[in-house]
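These notes concern the structure reproduced below.
Missing here: one protein chain of the complex. Every other protein chain is in place.
And now, subunit A:
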Amino acid sequence: MMATLEVKDLHVAVTDEETKGQKEILTGVNLVMKTGEIHAIMGPNGTGKSTLSQTIMGQPGYQVTQGDILLDGQSILAMPVDERARRGLFLAMQYPAEIQGVTNAEFLRAAINARRPADDQISVMAFLKKLDANLALLDMSESMTERYLNEGFSGGEKKRNEILQLLMIEPTFAILDEIDSGLDIDALKVVAKGVNSMRGANFGSLIITHYQRLLNYIVPDTVHVMMGGKIVKTGGPELAKQLEKEGYAGLRDELGLDIQLVDEQH
């Protein structure tokens, strides 16, 4: 069954730690995605890409001041993060937490079972079979599952582990927030292989990235460019290639936007 994730005129503010004042990061984001589609959001640093992903997931610290987020037409703004996850949202983190004393396998089972009714929990056999298949797909050693959750994992191992969770939990919509940062080309290919294996009519993904490189391996259906807290241009995969060539400043000038880029020299 087709599902829809809709972001409507979304304004989001965060509290500035120093001044305690509100700072608006998102200034009216509009976005509609359906299962079966892969969307990419590109944009310069400091433009609100991570704020958008964190807000969709419901992470603490982001205040929606205007607009809405709808999953299959129903607002999810009032739902806590765990409920959003059980409704089918998934956010692959840039910096996943480490938890000593809880094994990866135990955590994965708890996450899978959280989405299943109490009288239909996944059997040990079914879980292990699925785990083995996904470990193989991601070139991960079996020993990873008995290690404590992310504890002592390298940056690359943590990213792979995020993708392993994605494959095990099978969410409806996955947001991948800069999953490519800090990955070498081999790890990047493995991550892309994992995401591509999820492609299909029951899965949609929003890929947030700073660089076009990842999109060579996970080819999106739609590319959005974000600047100044909103989406300023939407196109096909060719838009990513154009950005790689011309840079964000070029696109800004082409669109006649009055936006200061964080990394720009002045």
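What we mean here is this: a residue touches a chain if its C-beta (ideal position, glycine included) is under 8 Å from a C-beta of that chain, and two chains touch if they have at least 3 such contacts; residues count from 1.
Note that in this section contacts and distances are computed from a predicted model.
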{"item": "Chain left out of the displayed complex - its UniProt protein name, from \"Dihydrothymine dehydrogenase\", \"Fes assembly protein sufd\", \"Sn-glycerol-3-phosphate ABC transporter ATP-binding protein UgpC\" or \"Tryptophan synthase beta chain\"", "value": "\"Fes assembly protein sufd\""}
{"item": "Residue in contact with the excluded chain [from A:Lys8, A:Lys34 or A:Arg86]", "value": "A:Arg86"}
{"item": "Residue among A:Asn30, A:Gln59 or A:Asn202 touching the omitted chain", "value": "A:Gln59"}
{"item": "Options A:Pro96, A:Gly155 or A:Gly247, residue touching the unrepresented chain", "value": "A:Pro96"}
{"item": "Candidates A:Phe107, A:Phe153 or A:Phe173 - the one touching the absent chain", "value": "A:Phe107"}
{"item": "Residue numbers in subunit A that touch the chain omitted from display", "value": "57, 59-60, 80-82, 85-86, 90-91, 93, 96-102, 106-107, 110-111, 114-115, 148-149, 165, 169"}
